[in-house]
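Heads up, one of the protein chains got dropped from this complex, but the rest are sitting where they should.
In order of appearance the chains are A, B and C, and numbering begins at 1 in each one.
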Amino acid sequence: MKLEKGIPLIDQHDENGYWGGKFGGNQIAESLNYPIEELTREFEKLRNDETFISERDYYFKNFVGAPTPFIKLENLTKHLGGAQIYCKLVSKATGGAHKAYNAVVHSLICKRLGKTYIGGDTGAGYAGKMLSMAAAKFNLKCKIFMGAKDVERQSINVFSMRSYGAEVIPVNSGSQTLVDAVSECMRWWTSENEEAHMCVGSTVGPTIFVKICAWSTAQISREMKKQVMDEFGEVPKDMKLINCVGGGSSAAGFWNEWIDYDNIELIGVEAGGPEGSSKHAAPLTNDSRIGVLHGATQYVIQDDQGEIEETESISAGLDYPGVSPLHCFLKETGRARYTSASDEEALEAFQLVSKNEGFVSPSLEPSHAFAEAIKIAPKLSKDTIIVVDSCGDSAKDSKIIAERLGYKI
Amino acid sequence: MKLEKGIPLIDQHDENGYWGGKFGGNQIAESLNYPIEELTREFEKLRNDETFISERDYYFKNFVGAPTPFIKLENLTKHLGGAQIYCKLVSKATGGAHKAYNAVVHSLICKRLGKTYIGGDTGAGYAGKMLSMAAAKFNLKCKIFMGAKDVERQSINVFSMRSYGAEVIPVNSGSQTLVDAVSECMRWWTSENEEAHMCVGSTVGPTIFVKICAWSTAQISREMKKQVMDEFGEVPKDMKLINCVGGGSSAAGFWNEWIDYDNIELIGVEAGGPEGSSKHAAPLTNDSRIGVLHGATQYVIQDDQGEIEETESISAGLDYPGVSPLHCFLKETGRARYTSASDEEALEAFQLVSKNEGFVSPSLEPSHAFAEAIKIAPKLSKDTIIVVDSCGDSAKDSKIIAERLGYKI
Amino acid sequence: MTSSTLIKSFERAKEDNRAALLTYTVGGDPDKKTSLNIFKSIADSGVDIIECGLGHGANIGDGGAIQDSTYRALSNGIKTNDIFEIIEEFKKDYETDVIIMTYQNKIMAYGEDDFLKRCISSKVSGIICVDWPWPLNLDFAKKCKENSIVFIQLLCPTTNEDRLKSILNDAHEVVYYISMLSTTGQKLKVSSDEIKKRFNLIKKISPHKKCIIGFGITADTINDFKDTDACVVGSALCREITRSIDEELNPATNVGNMVSDLKQKLSS
Partner (left out) sequence: MTSSTLIKSFERAKEDNRAALLTYTVGGDPDKKTSLNIFKSIADSGVDIIECGLGHGANIGDGGAIQDSTYRALSNGIKTNDIFEIIEEFKKDYETDVIIMTYQNKIMAYGEDDFLKRCISSKVSGIICVDWPWPLNLDFAKKCKENSIVFIQLLCPTTNEDRLKSILNDAHEVVYYISMLSTTGQKLKVSSDEIKKRFNLIKKISPHKKCIIGFGITADTINDFKDTDACVVGSALCREITRSIDEELNPATNVGNMVSDLKQKLSS
């Protein structure tokens, strides 16, 4: 399995949609073949269409709020006393996370397809919230599928989605969480694809969804490259880019422009779950078995029957049993290194970063990435630049964090 | 009482700190005379100090996230069918509101004063949260005063402040809300001013605090002026700028650069409270009596004994019995027009805007401003430009709104 | 060769001047013993071919009724091996053909080759894999053929003519036409005539392939399809199992009665 240089990562799949001949693909019902072909065709056209690109850029700038800041964490660097720690503050994007890029692009595509209805999955509620926002903006009818358990525990987000006019469908099957929401969303699309477009909330699902999502989040590294050049005048010799990995859309976007730079280390951090537990949402770190989930081949947390196993993580956004084919590919080619952080480590990282930096208050997902940075920074020299993607804002996690830290809320 | 052209509004006070010879001033205990003189001297130096200005601009850009978007609300405009409605999306500033500008500036001043300790008041928690964030960033010890009732009902924000390392002091006196928090903060500063700096969370308090705060939020109209020129190529002939007014910091910043343009109408919207109630937080609209509150002369909601009356508004941020001397001055000179919106009107405006626009989900404070826009827009011509300052994000109000709209949260 | 028996089942129905009747129920629902009884009862009631679901939790094609059956089986601990054992047991007493309908991950987790071996040993006649579309499935289909198991390709209303022809060209003796864009168990949202138009197109391209029509067929509409090759009723039966369990009735008996009724409607 080999990574090519000079070719966008999202295009390094074979004719069947497999990266490295193995990960991804379109393992879908025949009823989805046509809409997926249609979408694939349309996307290939649009990504080369200047009007579309400038439309995308307009909304990225004016609604998502590009560029998000790239800043040095002076206090944290001093505190850890090793590598210089920088941060890409993607949490300042509209809605507080990177999910807005994908939501905007899918909404624009939906309009181009002449469809007036869009549906999407959501776990913690970020993807759904941002899709609802975009849908309201672009005058699209919107349906969000969400596990019934998540509907209960993320009720504030459910309310937001509804206030943007979206219909929120609680999914009662299986574990009643994200994995089931995605399944149900795909089932819905199977029925409605003549009228409706589907947005998958991360770089998972059939190949075209992986591609669109990563193409959207690539904005993160595109704007960051300029910021890095402004800051250092050149690409630093020794740079490490650390990102949490759930589905993998944030990491894919954060790394996209840097993949051809061999001297830049890419580190993905999965959710290790509570210390002592074995229900990790860390398919790459745990070398779980390859399987098919939501239409694509990938590492999947599953039992010997091929049944998806329940995962457990303090961070709702990382609590997914599969992982993007892109990351499976980056792992097998050795281009990226994957590791995990436990719930406890993420919590500690959250506290250390918030207290030291103030402006950077990572949600629990990027707190996993910070945990790794905190682990390795002290051992590294001042010439090493660590950049952490702080891809989510802690606001959504206040309640969970407060309870864990023993505050009365 | 007369407004001068060519002189910044914040400088149009007399030697005793009174705007129009009447509003503002320094009605403080003798123990605060020295620190206020010191701060006044220092601020006059700093606002002319290029290094300081570029430091301010650096943090406005990189942390607060300037410029915030200026966008047309196409869907709402179409829906209302009259004036063209634009929106300055200040809610995209760090922390979700304009309070970050003042927090950053005060933190920078605190450092320049050689002080390592900063304290501030907060009502709903915005001002306190952003001051805690800034304090963490700039390595300052931080104390936030908050009414005990607000501590209870805004517990998530209390937790945030604590996670940024701030000490949150519940204030048990009086109504246990913002008005008491400000009083207590001033008492604290009376004791600690040799070591500590104080940040007042809005354009209220002694003259110098009004000035610093409005000077900070002026960033809003400074950046917006460019955006208006980009959009229209000139200053539109018929433009109305609508802003909610609590303490008045947001409106002061939104209007600052436009005050000399007589053709631009400035409309301030106060909190009219629940329909049928008389406990309005609308001192300007209700022509309440002039009094002294928190060190400055202004319109104050008070009884015939000079005791502050409890106000009532669905929006925590507008629930303040006084109002900035700047706005008293703008009202008496006739430069700005003030009106109010009821809780119910604000809620309706929130729904209409969210559903139509998606990306713009105003908190309850700017929902008051939108209510006025919705009221007047249909009667106006297409040549009229209405700009609403959407100065807060609804996230903080989800619970309140959901409950009011009958969602189960 | 089991595959030849499968074709014979179709031909027998044709001789009766009617379409073959297929049932879909989830193997192991609600438990091994009951499931075996249900199959026996279905067979006794005159079904031509049994489709046995090897349920998958993270499926993306099942409607609510079949999901309920699947979760019942899975949460009762039913494993892939149990399904094979049920079929093996069933085939000891019955000639009725059994087709497995499943999802790719179930086959992968078992191992493709092991899966086929076990199909043979338990006398499975064919395999339908919902999320393994043409042409990705060709290698596996070939292996099936080598083992005399029919791999049943799926077609649907939006399969364009080129693709239709290519799939039919690669297809084994039997194909499956998904009557409408939907998951299983939804109301028929296209007319029977429209379905038959597509069915006829398929038959025109491949006159000798048997084409099963599925999705949305119930006792109300089954008669419309008597002059096709075959049709499947699934969700209605799964719902009946659920109802029987909820009301503590005997699911085997009730499902059997339903099948008799369907058979009669198809024959009249």
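Criterion: contacts are C-beta pairs under 8 Å (C-beta built on N, C-alpha and C of every residue); 3 or more make two chains touch, one makes a residue touch a chain.
Keep in mind that this is a model prediction, so the values were computed, not measured.
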Touching partners, among the displayed chains, of the absent chain: B
Hidden-chain contact residue, picked from the options B:Leu39, B:Ala83, B:Ile118 or B:Met186: B:Met186
Identified contact with the non-displayed chain, of B:Asn48, B:Ser278 or B:Gln305: B:Gln305
Selected residue (touches chain absent from view) among B:Gly295, B:Pro325 or B:Pro366: B:Gly295
Interface with the unshown chain - residue positions in chain B: 16, 25-31, 33-35, 173-174, 179-180, 183, 186-187, 190-194, 289-295, 300, 302, 304-308
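Basically, only the chains that are shown with their structure count from here on.
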Chain contact topology (line, ring, star, complete or other): line
Innermost chain by mean C-alpha position: A
Centroid-based (C-alpha) most distant chain relative to chain C: B
Set of chain B residues in contact with two or more other chains: none
